[in-house]
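If you scroll down you'll find the structure; I have some questions about it.
The complex appears here minus one protein chain, its other protein chains still in place.
Here is chain A:
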């Protein structure tokens, strides 16, 4: 690098300090840096925390070291089961791929990165070349297991198939007589069941403070659980011989039916699981109790109205009854009174009539001497006519006047007057009278 050679120290400079400054930086321009990009973020971090360049570098390096340490700590070696180490790689379906890679802590939660790293570690440890170096030749059984596990777990489709039947990741529900916490035990069960959900996020069981909506949502979610779980992994091997197609197809059909059956069973199993949980969920009882109380309260409130209404109706009815009775009594009394009056009026009328008739007889039928039968007859007819036509008040008046008049002529005058009155009011014609006329 010819171009980057530094000049030698001039002779006149040699005696001075190693560092000599001559001038400052020239004028700077204040500009805005665009707030994007990783370098700007570090710039902002330095500026906001008041760190110098080297300080920041050191602090960030420390943080990075810490992260790396944490990562390596979290990936603790899992003890390898000697039985697992001597597994037959041909029986790969029966092997626990996560355990083979030392990831049985994580299982379906293991990230691709974790799987990749775990695989690397195991390969380094169990590579056949390494075994050969330590004397054991042809001991690559477990290495094959590792490769198979990696093949399954690195392929998302195959991994799902394995996860579907990975019973080691299942959490058994607590028994009826379990003394553990409901929320803790069942929460773990549903967390593990939730891994099969196509829908995310999967609701959590919650705790005793969960609202009714949350609890309802949780149970509805699991009653209508949309699962991606499938059972291809448990398929019987389809024979690969081309000469027996029927056999192959038969196996395929059998597999399909078995998958379907398992799927149905799994759905039923989950349903039962949710039923069981629901039946022992203290919150459900609590909500039911609360609801019942609320219902009663509502009912009581609702009935309060009707009760009041009934009371009022009863009072109104009583009042009505009382009024009706009073009315009845009054009318009865009135009737009684009017009857008496009528009776007396009738009696008075009879008496007056008798008086009138007697007055005619006393006045000797308004003739002098012995009255002839015809005159008596006609006069009595006239009197009857008057009595018939005359009304009650006039009759009283009439009878009054008659009792005052003693003389024959005076009596006749009274009769004539009464007759004239009747004629005047148009009740009788003048010609109707035969003997009592002026």
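What we mean here is this: contacts are C-beta pairs under 8 Å (C-beta built on N, C-alpha and C of every residue); 3 or more make two chains touch, one makes a residue touch a chain; residues count from 1.
Just so it is clear, contacts and distances are computed from a predicted model.
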Task = Using the UniProt record as the reference, specify the protein name of the hidden chain from among "Heat shock protein 70 family", "CSN8/PSMD8/EIF3K domain-containing protein", "Eukaryotic translation initiation factor 3 subunit F" or "LAMI_0E12838g1_1".
result = "Heat shock protein 70 family"
Query = Which of A:21, A:172 or A:393 sits in contact with the chain that's absent?
reply = A:21
Ask   = Among A:7, A:82 or A:369, which residue is in touch with the absent chain?
value = A:7
Remark   = Omitted-chain footprint on chain A covers residues 1, 3-10, 13-14, 16-41, 43-48, 52-54, 108-112, 156-157, 159-160, 163, 195, 198, 200-201, 228, 230
